[in-house]
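With one protein chain removed, the remaining protein chains of the complex are shown where they sit.
After this line comes subunit A, so read on.
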């Protein structure tokens, strides 16, 4: 069980909440760059940490992210005209630039300086990789931009998608640091998915259903090691880095691109799952890229024009009981991402952790909750900058490796678990 007050503390991220304040110390993905593809294009609604915002790209190519509602009478600026370096509210013509500054109130007398005193709340919006990142905190504490490897390798080597998940961010993150479920929920995909198959690790995954977890603290989060039996005298280790607050990487399989996620709270009952795949040293092949677009690997097939998965809670995730019986899909739901989403959404929008019954393979989850809790307390009580804010903390990799029984995984893989430009991932 988790104490109810701690469940609230960790799951609520709106303005003024302790966890919301913590999230407001990080650069967070606000949109995919593809959502604002051209100057003067359509503005896009963005809800993040329970704040309703509008994003747009102006005539000069500058990105803006500001309060969704016109200061005049609260009209949504989603209806605005994006023209001549600003968003113009279609109700009475008030116009704002990318900083939220009101530039014109055309109905006012010519001598009026009224608009100079009107400014919408706004946040920075910066493209790094395929993602537009924002920072919702105090401008004085704004950290340097993210340095995750997947947004810094050449464009040909990386791919990012996103999907809407109808649950709180924390139960989604907890799935990402729980290697144990892979041997069950995703077992049907390990040898068939084009972005997973052909790895020796898959056999270890399926052969040992009782992984032992060893968790190591890092400056930015945790390394979560899941150990399974391999050949005699050896263990297969899958090492998942978690960087606070919500970045994780899945340990690699064979020479497939490496994938991971960033979970971003929309509000307390919904989150965006940003999902990336990249290869540190080679371009993604056309086949790999089209498999990702089609929702293979850890990506999802979304309803065209939206980021909602085709298989969602309104259609019972297209449950296929026959495929469940055939063991084609262990749960009957197709696709790794939707297998996770379906079960995590089924827990309810915010799972009641006072009722859960944790077991030995939940060590990573316990450690992550405690690290989050301690960071929130240190921030609230003493203003301590949380782990994962410093971009140096972003320079991690996941690892999969076979080691002799007597070798400690953290010591053996210290280099493999850091970003090494030009060096491939360590994988089995």
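Annotations
Heads up, the rule we're going with is that contacts are C-beta pairs under 8 Å (C-beta built on N, C-alpha and C of every residue); 3 or more make two chains touch, one makes a residue touch a chain; residues count from 1.
The definition used in the following text is that contacts and distances are computed from a predicted model.
Set against the options "RNA polymerase sigma-70 factor, ECF subfamily", "ABC-2 transporter permease", "2Fe-2S iron-sulfur cluster binding domain-containing protein" or "Lactate utilization protein B", the UniProt name belonging to the omitted chain is "2Fe-2S iron-sulfur cluster binding domain-containing protein". Touch with the chain omitted from the figure is made, among A:1, A:281 or A:424, by A:1.
Contact with the omitted chain, checked across A:363, A:400, A:413 or A:427, is made by A:363. Residue-level contact of subunit A with the missing chain is found at 1-3, 6, 354, 357-360, 362-363, 366-367, 369-370, 373.
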